[in-house]
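This is the structure, below, for whatever I ask next.
Missing here: one protein chain of the complex. Every other protein chain is in place.
What follows is chain A.
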């Protein structure tokens, strides 16, 4: 595995070199160079904002092709709760889960169920009081990576529990191995994902050495196929695959994880730029009286994921219907905190100081001085025409040796007009001289 794997990638031929993606990237991870966008790997957190805003669809999320299923003897689908929001009220959860088995999966285990387990574990952790507050949810991998690169002081606030996807994958695999007597390596578990960040967290996990998930399919890729299969399934069918209650299903949207905690002092924020604003408040200790923060990168949470098929607000209405229909609140358990030991991260997260100008603070200061100086000379329009997201970022790129002052069209224009002035002045001198010598000749003649 390379040092950086990213699901979010650029299709160069489609890129027209516009400024949409560079302006929306929350970590300033994209530049336009030589007429094409390029992603700075160490800065990208796979939030998928660029996928959403690219008018030419040049940004895409790499997911696994459905054919990887063929590599396994027994195949389990792990649908993200957001999948339920993709269909109208005539599609019950029973119908959707049954539909998945018709798509070639031998069994389905709801990630929603695993979400309820994570919620129960979180309730115990919060009750123990032995955590730094506010505790920040780790459900959204883009948000966790955002903390890793931009909010080092919040690393200790992260809820270091595996995500519902990982928990689901582990339970599903164990269940199949013990009940069907099939060796683990022949069991394939596949997450049906609303986003790119989940793909990255499977291929390059930060919380443990290796993910239990064998493949990630995008909701978009199976949406139509699933619709087709569901046509032949009666709406009021029974299905023993339903294992989650209302709380687990609710996790798909913003506020769902908070609701499952049944605590008053929680805060739910969605949309990566809103998340940043809340994190700044936490760092500056402005946010008081909040125990738990649910932070999701996409607007309306996973329902707004870049790999979903329907409008997030429509999906929200659909989901409400599924939540109301759930037969229980969540699974009932007599578990204690000790029962959730195996959910804890086995690897700790280290701060990645991507914004640092230099390894050496003194050198960084000299670069900063230069950066400020260059920035003062730039027009401050933040037009993005230079290929950097704003004037300050251009100044930073220049200091880092990655761009030139004349990449700024205003600076270039100044330079060109200076040159023109010099040329005029030179021409003037030249003409006067020529005229002078010419007259001299006439006089001579």
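Assume a residue touches a chain if its C-beta (ideal position, glycine included) is under 8 Å from a C-beta of that chain, and two chains touch if they have at least 3 such contacts; residues count from 1.
Everything that follows uses one rule, which is that contacts and distances are computed from a predicted model.
*Asks:* According to UniProt, what is the chain that's been left out of this complex called? Choose from "Ferredoxin oxidoreductase", "2-hydroxyhepta-2,4-diene-1,7-dioate isomerase", "Uroporphyrinogen decarboxylase" or "Putative anti-sigma regulatory factor, serine/threonine protein kinase".
*Replies:* Matching "Ferredoxin oxidoreductase", "2-hydroxyhepta-2,4-diene-1,7-dioate isomerase", "Uroporphyrinogen decarboxylase" or "Putative anti-sigma regulatory factor, serine/threonine protein kinase" to the record, the invisible chain is "Putative anti-sigma regulatory factor, serine/threonine protein kinase".
*Asks:* Among A:184, A:224, A:314 or A:355, which one touches the chain that has been omitted from the display?
*Replies:* Looking across A:184, A:224, A:314 or A:355, the contact with the absent chain belongs to A:355.
*Asks:* Please pick, from A:70, A:153 or A:174, the residue that touches the omitted chain in the full complex.
*Replies:* If we include the chain that is not displayed, A:153 is the one touching it.
*Asks:* Touching the absent chain: which residues on chain A qualify?
*Replies:* 150, 152-153, 280, 283-286, 288, 351, 353, 355-362, 364-366, 368-369, 372, 396
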